[in-house]
Structure formats: C-alpha cells, structure tokens
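Worksheet: one structure, shown below.
The complex appears here without one of its protein chains, the remainder shown in place.
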Amino acid sequence: MNVLKVSRWTIAAFVLPCLLLYVGLVFAPIIVSFYNATLNWNGIGVAKHVGLGNFHRMFTNDSVFWPSVRRTFMLAGFSMLVQLPIALFVAILISRYVRKANFLVSSYFMPVILSVAVIGQLWKTIYNPASQGGMINQILIKLGLDSWTHAWLSEPKVAIYAIIFIGLWQYLGYHILIQFTGIQNIPADIYEAAKIDGAEGLTADRYITLPMIVPIFKISVVLSFIGSLQSFDLIMVTTAGGPAHATDVLASHMYNISILSQKYGYGSAIACFLVVVCLVATVIINFLFNRLDRRYN
Amino acid sequence: MNSTGKKVVGTAMVGFLAVGMAACGSKNDNDNAAPSSSAASTASASASAPASSDSGSKEKVTITFQNIYPDPTDPKYNMLHKIVKQYETDHPNVHIELDSLNTDQQKQKLKTQAASNEVPDITIVNPSAQMKPYVDAGLFAPLNEMIEQNGLKDTFQSGILDYYTFDGNVYALPDGNNIALLYYNKALFKQAGIDAPPTTFEDLVADVKKLKEKGIQPMAIGEKDTWTGSFLFMNVLLRTNGGPGFLQDIVDGKKTFEDPAFTGAVDAFEQLVQAGAFQEGATSFDYNAGENLFKTGKAAMYFMGSWATGGIEVSDANKDGNVGVFKFPTVGGKGDPNQFMLAPGSAFAVSKNSKHLPETLDFLNYFMLNYPKEAFAVKGAVGVAQKVDGDFKAAGYSDMAMEVLAMFKDVQGGDISFDNTMNPATSQAHLSSIQNLFVAKKDAAAVAKEHQQAYEDNKE
Partner (left out) sequence: MSQSASIAVREPAVQPRRRGFSLKKTIVFGFFGILLVTQLYPLLWLLIYSLKTNEEILSGSFFALPASVQWSNYSNALAGGRYWHYLLNSVIVTSATMVCVILLASLAAFAITRFRWKYGQIVMLIFLMGMMIPLQSTLLPLMLIFKHMHILNTRWAMILPYIAFQIPIAVFIMSGFLRTIPHEIEESAIMDGANVIRIFRSIILPVSVPPIMTVCILTFINVWNEYILAATFISKEALKTLPFGVYSFVSQYSVNYGAIGAFLVLGALPVILVYFLLAEKITKGMVAGAVKG
C-alpha cells in the first residue's frame, strides 16, 4: 500500500506535465488514426467514409496482410524465445566470470548504436550470392557444400529468416546489457547467504538470479516485442519487403499501403491493428509477469 | 515557453496546447478534404499577379525550395546552388531556403505536407498520374502565364510539358526528359563472340545464352527498387503491343490485361529471366548496386534510362570508349525500335498557397531559364527537358554521350512508365507482380489475371 498522502495539486504537478504531453502527442494522433481508418482517402484529395470497409478488406481480402502478421510474430517469437535466453545466459556468464565487465558489455552493445543502413550493407556482403562475393556462400563452396548455397536475401522462403537472424544478432548486446545491469543489481549478500546454505553456481542462479531478474527480464521482453512490431528500417534496407512481398511485415506493409499505394485510410486501419495488437500484448505480458512475480514471492 | 528554468511548467503548457490543437487539427483535416476539388478551377485567378522583378529595397522574403539534390558531390547540387546564389545576389531581399532531401524522403514529406495543406513554395513531383492527386486537390499554382515570360516556354522541347498539363494548365516544369536504352560492354561482347548488338529480342536471348556460356554475367539490374524491372517489362510490352498506348486502352476500356499483347510480353520477359540474363539475387540489389555491376565491367548489358549516361561514361567499363548503346529490339517481329520508353523527369511545382507567390514564380522562371546552360556546363545536359545550345562534342562530351544524343533524334513516340500511367495502388501491385517473375516461374495468364484484378479493385 502506498504511504504518501498528498494533496490533489501535488499529484497534478507530478503527473500532469508528463501525461498531457503524452496524451496530446501520442494518444490523440492515434485517435485520429482510428477515425482515418474509416475513410477511403489518398491522403490529399477528397475523403469518402467507408465505415469498417478498410478493416473488412484487411481481414478478408488482402493477400499480403496475414502473411505480414505471421512474419511479424515470427520476428517477435524468435527474439523472445532465442535471443533473450541467450542474452540472459551470456549475462549470467559475464557476471560470474568477469570482474570488470564494462568493456565487454559495452562492446556487445555496439551494433545497436550503428545506423541500420550500415548494418544492412554489412549483412549484404555476408548474404550475397557467391558470384557477388557473398561471404557465407563462398565459405560453403570452399567446404564443398555447394548445394547449401542460397541467394539468402532473394529466395522467398529463406529471406525472412536471413533478416530475422540479422535482428537477433544486432540486438543481442542490447539485451545482454539490460539483463547484466539487472544481475548487477542483485545484492551480493543474498549470494553470500546462499553460499553458506550450500547453493553455488548453477543452483544459485536457478534459485536466486532467475527469480530476482524477472522484473528486468520483463523490460527485455517488452522491448523485444516493441522492436519486432516496429521493425521496418532493417527490412527496407535489405529487401524492401520483396521479392514480391515475401519479407513484408506489418510495419512495411503499412508503409507500402499508405505511402506507396497512397491509401491513407487503409494504411491507418493497419496502424490501428498494430496498436490493438500492442495493447493486447502489453496486457498479456503484464499478466504473465505478475503471475510469475507472485509465484516467486 | 523558452525559459529553461521552468521546463516542467513550460512543457505542461505545451501539453495543454497540444490537446487543444489535436482537436482542431482533426476537424480541420476534414474541412480540407471537402472543398478541394472546386478550388482547382479557381486556382488560376490567384496566380495572375505580375512576376516581374522590379527589385528594390522591399520586404524580406524567404522562399522554401524543396528539392532532391542534397549531395554536395553531385554536379546538380552545385548547379542548383550556383543559380540560387546568383538570384539572391540580384535580389537581396529574397532568401531561398533549400530543403534538400533524398528522393524517398521528399516524396513522403510532400505527402504529409499536402495532407495538412503545408506545401512548400517550390516542390518536386513526378509527371502524369503521380502528380494528379495534388493537382486535383488544388495545391499547385498554374504556371501558364509564368512560362510565357522571358520566353521560358519555348526553351522546352515540344510536347514535354504535356505530361505536366491538366485541363490546359501547366502545373510543373521538368528537370529532365529521358529515354530507355541498352548499354553494352563491347569487350565482353567480343569475348563471347558477338559481333553486333542484337536487333531482335530473339537475338538478345541468344546473346544472353552465349554470354552465359562464357561465364559472363549477361545483364545487370537493381530489382530491389521494383521499378527497374517494370521499366524493362514495359518496353517489351511496347513492342508486343505493336506500338504505344496499351495502358491507355485499358483505362479507356478497350482492352484488358488478358490481351495477347500483355501475355506475350510476360512470356518474352520470362524467357529472358529463364535464360539467366540477370544476376543471382537480383531482387536484393538496389539501383546503385545493380548499375555498379555494369560500371565495373562485371555485366555485359544494362537496360536503363538515358540519365545513367553520365555515370557510365566515367566508369571503369567505359575505358577507351568500351561502352556502346543500342535501341530496345523488336519482339517477335513486332514493334518499332524508334518507339521508346519515355521518362519525363521529376518537375518543379509551385504551391498555390505560397505566401510569396509572385516572387516564387519569378525565381522559378529565372531558375529554369538558366537550367540548360548550367547543366551543359557540368556535362549534365544529356536528357535535359529543355533545348540546349552548344557544341556537345567540343565541350568534351564522350562518344557514348553523343550516341545517346543521336538516339534522341530518332524518337518517334512511345510510352511512359506504368506508375506514371496507372494509379499508385495498381502500380504497386504491378511492380510486385513483375518482381515475382525474377524469383518464380509463373504462368502468363496468371500474371495477367493478377494485373486485371488489381486494376479493377483500385479503379476509382
């Protein structure tokens, strides 16, 4: 139970500046988007009300939409189920084996700071066909595995995985950093006490690190989910959603529809879908972590 | 709001404002939408102010000039800055604020600005179908009277302004006028035992196979930017249709995409792809990466608009005049090589709501009058939309550039690109459908159906 009893004015002074700015510039535009989603509008000329027509079309008659949704969730899934556990594992290892971890953790973080434009170019030199100097394919050929070579970014079935892998690599250090700071924040005396009880190494991690890191891990989960839903730059730099929409995700589909196809109302409908997905996801994530919290405490 | 000491209070106030404004904003954006079509017809009245330059000590005027020449290492950038500086010297009261953006960003920005009626004084648009929504919304000032001044109109090549004219009003002035052609690497052709560039599509496919056998990459393309493949495909269609106007016939309801001209074009195009004409992984090569293959001598042929001439002429591939050009061949004996894919360039338009309309018109008039001369000086006059005085040969233009210029003289009509003819949504469906041909073999009838479906779904 919160203990500070304060006047209404104090609450207002603490909360309102933040809330108003946020409501005015994030929330209100989203409401406008919901309105725009009911229009047939190219963004410039005359708008026509179509009710829920855009949503109907989106759910039933858009061959790109559902595959984009699926790929967006694939991105989120890989990030949460592969990247985060690895990041946690590395963070635990670092905290156990390295005393001055600054340099290591900071270095792992570097790819996040670099512009996506650079990351995209770099990975193209890795993924290109062997004839264009692509590194992976050249290595495969040297190993005699010619049949394993692919045009990684232009084969419809492979390309999305190639892009997902870039994302996993790029943001690994980001999550290592977040989780490492979380582990650093666990008071050392807890481990000391556990040691006396005979819990060390893996056992200590199982019974101390994991439960204590839950709140920080939640931040990682939320950030990875946000990142996956908003992933756009990387797709644009590597394949621009091609070939023939094979690597489109929700964000790139939204861009294609509202900017390139100039269906602003329809694009807003996709944006609204994105917002609703985010909302549901936030609720689910919070619910799961609250249960997890309760189980441990 | 600028007191840094009271940041919290300041920000809170901005927050309050924002909430209020959001409400106004959404209301206003409806108002914008409704009366806009009628505004177009009355637009000409406001532009009638004389645009003569009786510069004296007048009030300070700032003209925002949104453009797509941000690169200081690009000759066009220097050209632009030179003309602007000269104008500012002549008109001390006028300041030209150059908002230079990369092309994609400029398109997006203009769209957002147009939706909130904030179009900059001068901006850049693409011809025909692509600029039509802006014209329909009454955002641009007609330039009919302005181009009559100082004889500007007569500097343009005949017919080029048609692509920017709606209901008899000219709304934009182009910076370029290009045609599509094939560049080829003479040394690589010789290596594969090919004596002369192909004149029929069948020869072209045969040459591709010959090059392929010798381990030479036959053609380069940057198909990540989907328009590149479409541009080539449309040239095939221009031939199989026996002449220009296929898309116009569709719009007029005389033909459908299921027409044999279209399926024939798809079949021919797929033949080229299946023969291995294009590099592996073409769909992840952007425009520059694709062109670079040709420029570095790694590909034997390159289909592109004549704007690429300047870059190719100084590339490795063109050492000792090694690059030649040829016209797109006939397909199945159909079509006329002197009909080209035409690429009227991006063009300068003036905002109807400009606060300084007379000054803006005056500046643009000056700018366009000086454009060909300055372009000629920086060797960028191949594919300019205006008539250029000057001896190209004497000015040091390369043999290849001269060949391209000669080709311009042969032009007997043609088509403009798909996205300049059809609405944006149909165009996107087309672009993606053609891109798909690079990675999957598809039945021509299915491709035609895809197109027809997209066209009908998005018809207004």
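Labels for the chains are A and B, by order of writing; each one numbers its residues from 1.
Note that a contact is a pair of C-beta atoms (placed from the backbone, for glycine too) under 8 Å apart; a residue touches a chain by one contact, two chains touch by 3 or more.
The structure presented is a predicted model; accordingly, all values stated were derived computationally and were not measured.
> Among B:E118, B:D154 or B:D443, single out the residue that touches the unshown chain.
B:E118
> Per the definition of touch given earlier, which of A:I139, A:A199 or A:L292 contacts the omitted chain?
A:I139
> Which listed residue, A:I178, A:A204, A:L234 or A:L260, touches the chain dropped from view?
Touches the omitted chain: A:I178.
> Provide the residue numbers of chain A that touch the chain removed from this figure.
1-6, 10-11, 13-15, 17-19, 21-30, 32-33, 36, 43, 90, 93-94, 96-119, 121-122, 124-126, 128, 132-136, 139, 169, 172-173, 177-178, 181, 184-188, 215, 218-219, 222-223, 225-226, 229-230, 232, 251, 254-255, 264, 268, 271, 274-275, 278-279, 281-282, 286
> Considering the whole complex, not just the chains shown, which residues of chain B touch the missing one?
1, 7-8, 11, 14, 17-18, 21-22, 24-26, 28-29, 64, 66, 68-74, 76-77, 97-103, 105, 108-109, 112-113, 115-116, 118, 120, 287-289, 292, 295-296, 307-308, 311, 315-316, 346
To be clear about the criterion, only the chains that are shown with their structure count from here on.
> Give, as an integer number of Å, the spacing between the C-alpha centres of chain B and chain A.
36
> What residues on chain B touch chain A, complex-wise?
Going by the criterion above, the answer is residues 8-9, 11-12, 14-19, 21-23, 25-26, 29-30, 33-34, 36-37, 107-108, 111, 114-115, 133-134, 136-137, 139, 217, 223-226, 279-284, 289, 293, 423-425, 427-428, 432-433, 435-436, 438-440.
> Provide the residue numbers of chain A that touch chain B in the complex, in ascending order.
Chain A residues touching chain B: 13, 16-17, 19-25, 28-29, 31-32, 35, 41-47, 124, 127-129, 131-132, 134, 151-156, 159, 238-240, 242-246, 256, 259-264.
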